[in-house]
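Excluded from the complex is one protein chain; the other protein chains are retained at their positions.
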Amino acid sequence: MVVVLEKNITEKQLENIIKHLEDFGFAVHKSTGVEQTILGAIGVQPNFDTRKVQILEGVAEVYRITEPFKLASRSFKKENTEIIVDDTKIGGNEIIVMAGPCSVESEEQIMAIAEIVAASGAKILRGGAFKPRTSPYSFQGLGESGLKMLRKAADKFKLKVITEVMEIGQIKLIEEYTDVFQVGARNMQNFSLLKELGKANKPVMLKRGLAATIEDWLMSAEYILSNGNVNVMLCERGIRTFETYTRNTFDLSAIPVVHKRSHLPVIADPSHALGMRDKVIPMARAAVAAGADGIMVEVHHDPEKALSDGPQALFPGQFFDMMKQIRLIAEVIGRKIN
Amino acid sequence: MVVVLEKNITEKQLENIIKHLEDFGFAVHKSTGVEQTILGAIGVQPNFDTRKVQILEGVAEVYRITEPFKLASRSFKKENTEIIVDDTKIGGNEIIVMAGPCSVESEEQIMAIAEIVAASGAKILRGGAFKPRTSPYSFQGLGESGLKMLRKAADKFKLKVITEVMEIGQIKLIEEYTDVFQVGARNMQNFSLLKELGKANKPVMLKRGLAATIEDWLMSAEYILSNGNVNVMLCERGIRTFETYTRNTFDLSAIPVVHKRSHLPVIADPSHALGMRDKVIPMARAAVAAGADGIMVEVHHDPEKALSDGPQALFPGQFFDMMKQIRLIAEVIGRKIN
Amino acid sequence: MVVVLEKNITEKQLENIIKHLEDFGFAVHKSTGVEQTILGAIGVQPNFDTRKVQILEGVAEVYRITEPFKLASRSFKKENTEIIVDDTKIGGNEIIVMAGPCSVESEEQIMAIAEIVAASGAKILRGGAFKPRTSPYSFQGLGESGLKMLRKAADKFKLKVITEVMEIGQIKLIEEYTDVFQVGARNMQNFSLLKELGKANKPVMLKRGLAATIEDWLMSAEYILSNGNVNVMLCERGIRTFETYTRNTFDLSAIPVVHKRSHLPVIADPSHALGMRDKVIPMARAAVAAGADGIMVEVHHDPEKALSDGPQALFPGQFFDMMKQIRLIAEVIGRKIN
Partner (left out) sequence: MVVVLEKNITEKQLENIIKHLEDFGFAVHKSTGVEQTILGAIGVQPNFDTRKVQILEGVAEVYRITEPFKLASRSFKKENTEIIVDDTKIGGNEIIVMAGPCSVESEEQIMAIAEIVAASGAKILRGGAFKPRTSPYSFQGLGESGLKMLRKAADKFKLKVITEVMEIGQIKLIEEYTDVFQVGARNMQNFSLLKELGKANKPVMLKRGLAATIEDWLMSAEYILSNGNVNVMLCERGIRTFETYTRNTFDLSAIPVVHKRSHLPVIADPSHALGMRDKVIPMARAAVAAGADGIMVEVHHDPEKALSDGPQALFPGQFFDMMKQIRLIAEVIGRKIN
């Protein structure tokens, strides 16, 4: 922590500040300049509440000098985290595609879509059985029977499964059916849920909250990591901005930033970011060009009949076109898509 | 729903749009102007996904014309909701003050603070036993023993209790000790939790999420209301903006807006919005002047030693001063504080 | 400036960083802790681009430790700035009310409104002659003839005048008619205009930009101050947030924050922040309760016929009611309104 002192600080105020810092357990170094004096307060307290010092008389500003996350940081672990799901590796040179419907609606539906997904070369089937809907009156998912259909479809077409978990009470059940847990944007700071997923046996994909900074997001990953589950991947799905012509603003800059700050893989989800299928393909291309380790998109064999989020689901033909284009872009940057 | 058509729409596109609307269950009215034609689509589907129409050829814009919340709306219920907690009424002419520490730390601490709170005329004692902290390494609360201390202190000084619930598994336990459940900003869209609180027997105070619009907030209230619990109050505690000189931006405009749109009471929490005690008093005054039905503030008998959020806790003397000032302002607008 | 080094920095990287800092003109102090080393770089370069250091190998973070503004800061000038406009003082104990229409529309209109404004006890008449409208097709103001009408009306009722300047070419003209220049939110970072106003002979009220932080705002004030005009007051008029139920979000927390950081007076404009007259009165009360040095509101003798912004203009009766209420609230906090 660095404490910047007010220019006209009194000797007594300075002593009081130093005493407080020492009481808080810091070693204090003083640097005196012509116009300004600063104190360096060194110690191992990443979560010290700097406002305790900010509020003392004579203090102008206080800066925390350590990132508040540890296990998620690149300085803790230099090499990229690679997450192994059977024969699929997330976070390596290959860019992984996850695709499927918003919600599992019926066995016919998920089978039809799984076939398309597998045919495209994508590796992971997505589909919701428990749906976090903004309105209590919207379709809330099929629950366990949806999970069964999803697993069955994935197995038939040799795909892996990712599906969303919304509460602690669902973890055990979902773990029986899924390969990867998904935590939605609205639960990014549901710390109780994150803690329990830290004790689960399957990898977790943590979506970024609508108004979360990258630091907030990595702090939430830290909750999972510090409880023992090291298989965490992040998913950028758009943030809230003032723009109303798109559902959210797809923050692709987050990809190189996370890669610098953290060793965790980053997936990009253009379907939820954009909300309308005609914008999904250019943004999927852009995500690959920006360095994403994976792409999650919604695809439906009959989007007009989808029970939820149909307007953002790609038609099968669009999905195959997208796969073709992103494969070529992956090559340009020395990566590959199956 | 109103569908604005593109200027150069073809007859075939128009027919297709009307057919879709009718299939979705709407009655369609056409208004043709010199430059533009619009369709009014009337029907009782508050949560219809308007993107299903937006995506059709020939459609320029689509507007939902009904608020997506029902039970929370002023048009559903004209009179203000008044929530009775024994002899205390929230949402009436009296402005209710809730005060106490961020966290319950020990019996001595909560007893000392409860005495101050009671002496000031405030009615409800706040204090966290389960704490949602951004960092997994920060103090997470005393759990059930904290709840016991909180109840004991409140009972001794004839106060009511409000405390935070973070997960479904805690509801039953907390209900034994508290008079009002608090849902924190980060859980505002934890829909699983909200549904279960809709079945609980105690009132719920729902804090506004950091990036939630007022509509989002009322939709979350709708989750509780539609599950049967009509005793819901809202709490404005600051939203995230670009400003960094304050912890959050206290959105006092939300108070008159909520009062127009909804019948639910609105509490204002300047302590969490501002994050530094020197800004709490002017903003508590402003909240009362803006029409808040209650004020929640943090007060501590020894803020410098507080285990969490000490810098935003008022000293007892400041708290008494604040009470004096807000009593006078309440009078100016024809309300009262005990 | 404080430079936090990476944990695994090499000796060579450290030397290179120190050499760069010294070349940039800083004196360097090193503080070595168990886990982390930091460098204090002391020197008088408030606008040094810290990214020049951020980008060096071995640097984890860089923090600027001085506020980038000087003349606007409380540490430069301890006492509140008081701006004298004849017999009216802005920034003293008295809270000044500025009121009038959005635009000057005709002599009859501005005369009728000036009479109302004067009768209420307000001191300054507002009214636009040059209007910055989002659309090129909207009413753009009466220009010089509007200025003449405004001056005439103010003189007749012994009021002072405030009106907006939009470009350098208008300064000389407007200076003949106005007592205070107003710079609108959209021109807050029109640095060319601010520089020229720094050479003008009348005080300037600088409105906060829609997405400006308080630091940005004070930096813009610095442009005027550093060019020689010390009579600068600030005006909070709402910032852009995600909320759509109000035109803008009125950031009343900015008032105590500016008072701590700067010596300049702060005016609050609830009319532009809220955009609808029914929300203006509670927010004017809240602004006074929060400590504003002045209130600017729109009032019109016939708001339904106003050429611009009619819906946010108060009716005369509402305006008189507001004055009554804010006078009482001013007293509660030891201030007064004429």
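Order of writing sets the chain letters: A, B and C. Residues in each chain are counted from 1.
Rule of thumb we're sticking to: a contact is a pair of C-beta atoms (placed from the backbone, for glycine too) under 8 Å apart; a residue touches a chain by one contact, two chains touch by 3 or more.
Every value quoted in this text rests on a predicted model; they were computed, and no experiment measured them.
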Among C:M111, C:L173 or C:M276, the residue in touch with the chain that has been omitted:
C:M276
With respect to the chain omitted from the figure, which of C:I18, C:A112 or C:A211 is a touching residue?
C:A211
It is residues of subunit C that touch the chain not shown, namely 46-47, 49, 51-52, 54-55, 68, 132-138, 166-169, 186-187, 189-193, 195, 209-211, 216, 219, 222-223, 226-227, 240, 275-278, 304, 308-312
Which residues does subunit B use to touch the chain missing from this display?
2, 4, 6-8, 27, 29, 31-36, 38, 40, 42-44, 60-61, 63, 65-66, 75, 240, 242
List the subunit A residues touching the unshown chain?
211-215, 239, 241-246, 249-257, 260-261, 273-274, 278-279, 282-283, 285-291, 325, 328-329, 332-333
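The working rule: only the chains that are shown with their structure count from here on.
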Euclidean distance of C-alpha centroids - subunit A vs subunit B, Å
26
The distance between the C-alpha centres of subunit A and subunit C, rounded to whole Å, is 38
What residues in subunit A touch two or more of the other chains?
240
